[in-house]
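Here is the structure we will look at, set down as structure tokens.
A single protein chain has been removed from this complex, and every other one stays in its place.
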Amino acid sequence: MSRVQELIGEVKRPPFDIMRAAHVELVVRDLDASLHFYDELLGMIVTERTAEAAYLRGWEEYLHHSLVLRVGDEPAIDHVSFRVAGDADLDVIAADFERRGCPVREHTGEPGQGRAIRVQDPLGFPLEFFHDMDRVDSNTQAFHLQRGAPILRFDHLNFHSPDPEAAFRFWQELGFRATEYISTDGEDEKLTGAWLRRKPTVHDVALTAGTGPRLHHFAMWLAEPSSVLRVCDQLAAGGWVEAIERGPGRHGVSNAFFVYLRDPDGHRIELYTCDYYTGDPDHPPKRWSVTDPRCRSFWGTRAPDRWYEESSVVLDLDGRVVETRAAGVDERTEIMA
Amino acid sequence: MSRVQELIGEVKRPPFDIMRAAHVELVVRDLDASLHFYDELLGMIVTERTAEAAYLRGWEEYLHHSLVLRVGDEPAIDHVSFRVAGDADLDVIAADFERRGCPVREHTGEPGQGRAIRVQDPLGFPLEFFHDMDRVDSNTQAFHLQRGAPILRFDHLNFHSPDPEAAFRFWQELGFRATEYISTDGEDEKLTGAWLRRKPTVHDVALTAGTGPRLHHFAMWLAEPSSVLRVCDQLAAGGWVEAIERGPGRHGVSNAFFVYLRDPDGHRIELYTCDYYTGDPDHPPKRWSVTDPRCRSFWGTRAPDRWYEESSVVLDLDGRVVETRAAGVDERTEIMA
Amino acid sequence: MSRVQELIGEVKRPPFDIMRAAHVELVVRDLDASLHFYDELLGMIVTERTAEAAYLRGWEEYLHHSLVLRVGDEPAIDHVSFRVAGDADLDVIAADFERRGCPVREHTGEPGQGRAIRVQDPLGFPLEFFHDMDRVDSNTQAFHLQRGAPILRFDHLNFHSPDPEAAFRFWQELGFRATEYISTDGEDEKLTGAWLRRKPTVHDVALTAGTGPRLHHFAMWLAEPSSVLRVCDQLAAGGWVEAIERGPGRHGVSNAFFVYLRDPDGHRIELYTCDYYTGDPDHPPKRWSVTDPRCRSFWGTRAPDRWYEESSVVLDLDGRVVETRAAGVDERTEIMA
Partner (left out) sequence: MSRVQELIGEVKRPPFDIMRAAHVELVVRDLDASLHFYDELLGMIVTERTAEAAYLRGWEEYLHHSLVLRVGDEPAIDHVSFRVAGDADLDVIAADFERRGCPVREHTGEPGQGRAIRVQDPLGFPLEFFHDMDRVDSNTQAFHLQRGAPILRFDHLNFHSPDPEAAFRFWQELGFRATEYISTDGEDEKLTGAWLRRKPTVHDVALTAGTGPRLHHFAMWLAEPSSVLRVCDQLAAGGWVEAIERGPGRHGVSNAFFVYLRDPDGHRIELYTCDYYTGDPDHPPKRWSVTDPRCRSFWGTRAPDRWYEESSVVLDLDGRVVETRAAGVDERTEIMA
């Protein structure tokens, strides 16, 4: 059994309960342009807007926000956020990250949100944990008002990581379980991608080998495949054909139907639907060989190079861009090998 | 071979070329209410509006209108309209109806439309024939602006006829060919419904046994079945659940995916998609037994009684409601028989 | 706050962890006929077959079975089954039901399944709890082999209960949480339907007012709405139009897309897809007034009477049919009121 095989099968049970990935805060250069994209074109609901930020949610969501757009000089990820089962989990998590030697801060200023813990994790990413958030109306069946995709709810985060195995080990320690992964063939098996979950879907976080720490993309859930096709038609018709980066198509990993878009600042958003239930504790992780042309796009369509190379830089707790380093493995090279 | 069988197989070639069913003019009591329904809820484009009428078209259409809403005291059908291949066809058609002893008038006042011939046909229906109509922009790919269904183009008309065989013979003489029909079993075969076409789809006109002359419904074409589902979601969400009368479902006859709606005045509109090509001259008409539960709804769902019993009265050329008489055959009774 | 309101909001935390509804065992009169229906027409995989029973699963499932068909003289429900988080939960559950005075037995004979606890619950239903089950291959992406719907996985159970509030209280005590419910208007609010979940979807069990204890239906998950339409086309084409009882359509409750079918023995199966995530602990239960025509079918389509009146009798632990009694409330009457 290879090192990767041993790694994948482990289950850790930390003394706190992270329920799911919950939102992301993007730094954008032009708030109106971003709102045009996320609110009008893709179809989200603006819960609250200030001079420098907007707080949006999907049509099924009843919490204050699952996307924050905040004005800044350069595009970046301010933080990604996870909801924990109760407020008490926050202190346990803070202690855990302090033990790891990571920067840890309590944060209370996010509109609509209660007390939160923000940390810079060992891989350099700005993570937030919270439980309390204001409840607002969900609009699941307001079909007559919906537009764009429409976006129903936050689904997951995908991190660009120079060392996917180190990243995998870290998320496993936080209680995340592997559902699928891509690795190289042969004795020296190397991980090039991994999908881990807390909520019982394919993932809350995915790890993609690449220059990092950077956020490869965040993903929102749509109702069904025809929703993905419709939003592509609308983007192309409305002058946003350049925003369509990859897809639509069926994923090999996750079996989801997807399209990747680039927003006005180049942040990548995936529209995602129809993955599967993973909630039973004996759910077996599924391996894909990196040489299988179907692992990322089940129909074999090659991703454009920029899908592998470009992603969003992240900020540290003081708002400075975190330095990145290149990955030791490149999935594209391995596919050819 | 029964009388119905002989009738169905005949092909007449009159000396004029009716291309297709093209539009309908509805008398409505409240123009704003009707526009809310057809423009905002179902998704059509208003080409022109006056104080007392509105002229709408679907997103694929490049002619001025395929639906006219005109204000009046009582809901009715002012006329149904067919496009002919050239202006010269109009005189030949006028002569044909004069020969039949039908009221015939030339009409030039319809906005966006050139010279037209209006007749009251032998069955009592107010028919219009025209060729010239103003060309406007089509909007097939303006997906970012489309709403509701959206409605793409006019498809067909369905007439409530007390004597379906007489009606069938009349439309056959105008050059229409049968594609499908429903008839009773046994030696005394009776026609209870027939579908006839000029353009190479399943129909431009359909005949349903019932109290008439009345218009059972007109039908608009949508892109695909998911469009039909989406507009039902939107209608129900927006407070128009009562408008959904029958379906959505698959038709037996025509194989189309459909839903029937009732507009604010009770006029019935069908949203219709995915029938088949019938353009070859040897295309064989398809018979359905009236006892086959799948002939109208392929999935066997029984139509509500009002779908059989209610429909829109029609006006004569002087604007008076044409008297109706009951049909000699009731499909519902025959089904039970 | 009405009694119903108080009831709905409560959350119980019993000392055991039921993960989800997992399977049902149907008594059928003709195993070949049933297999034709579930395997060939609807599309399931037969994991194992003996002379008197067959064990089937959906294409996404990796456990031995989610449906058992067992030959018997009269159609009935042998038991419905729930998976618990670990084997240790079984003893705690057994003790809980013994404390309630219910018949409790350990059962080990079900092929592919480990030790199980079977009980007759206070409402008369035959429940089974298990953790261990043989792992077999999942076939999520074997699209080239799939047929019928295809059926992907087990989703939920719906019980016909003469006293929905008593039933609700019972399931709440087992740790299930309300996500949606239907109740009468006015001061004397009465529950006519309730949906409760363990896994984070709309439900694992639903309760419908009606003569019981009987199983109203069990439900299997499909990929998307177009899968529901396709299986209806196939059933009608293949001579099974009578099997289509209600729908397809959009549910008000759950927002799912559905169709109800009746199998060769009259057992009702729902094909179900596209509900929503309910996993956060503060997820607010949604109330529907019984007078809202959209609560069961969002598009307002009335259910046939047999959907309300007919359902499957259940067996006690000795295989005898459990006597039923009528419900004190009839949703149909309340709708009219």
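Labels for the chains are A, B and C, by order of writing; each one numbers its residues from 1.
Keep this in mind: a contact is a pair of C-beta atoms (placed from the backbone, for glycine too) under 8 Å apart; a residue touches a chain by one contact, two chains touch by 3 or more.
Treat the numbers as computed from the prediction; the structure is a model and nothing was measured.
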In the full complex, displayed partners of the excluded chain: A, B, C
Omitted-chain contact residue, chosen from A:226, A:273 or A:312: A:226
Candidates C:49, C:169 or C:230 - the one touching the absent chain: C:230
Among B:2, B:211, B:255 or B:289, residue touching the chain not depicted: B:255
Hidden-chain contact residue, picked from the options A:83, A:177, A:250 or A:286: A:250
Where the unshown chain meets chain A, residue by residue: 225-226, 229, 232-233, 235-236, 241-242, 244, 248-250, 257, 293-294, 298-301
Missing-partner contacts on chain B, residue numbers: 19-20, 60, 62-63, 83, 85-86, 135, 140-141, 152-153, 199-200, 223-226, 252, 255, 274, 276-277, 279-284, 298
Missing-chain contacts mapped onto chain C: 41, 141-145, 226, 230, 233-238
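By our rule, only the chains that are shown with their structure count from here on.
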Core chain by centroid distance, with centroids computed from Cα atoms only: C
Chain whose Cα centroid lies at the greatest distance from that of chain A: B
Between chain C and chain A, distance of the C-alpha-averaged centres to the nearest whole Å: 34
Chain centre separation (chain B, chain C; CA means) in Å: 43
Shared-contact residues (touching 2 or more other chains) in chain A: 141, 226
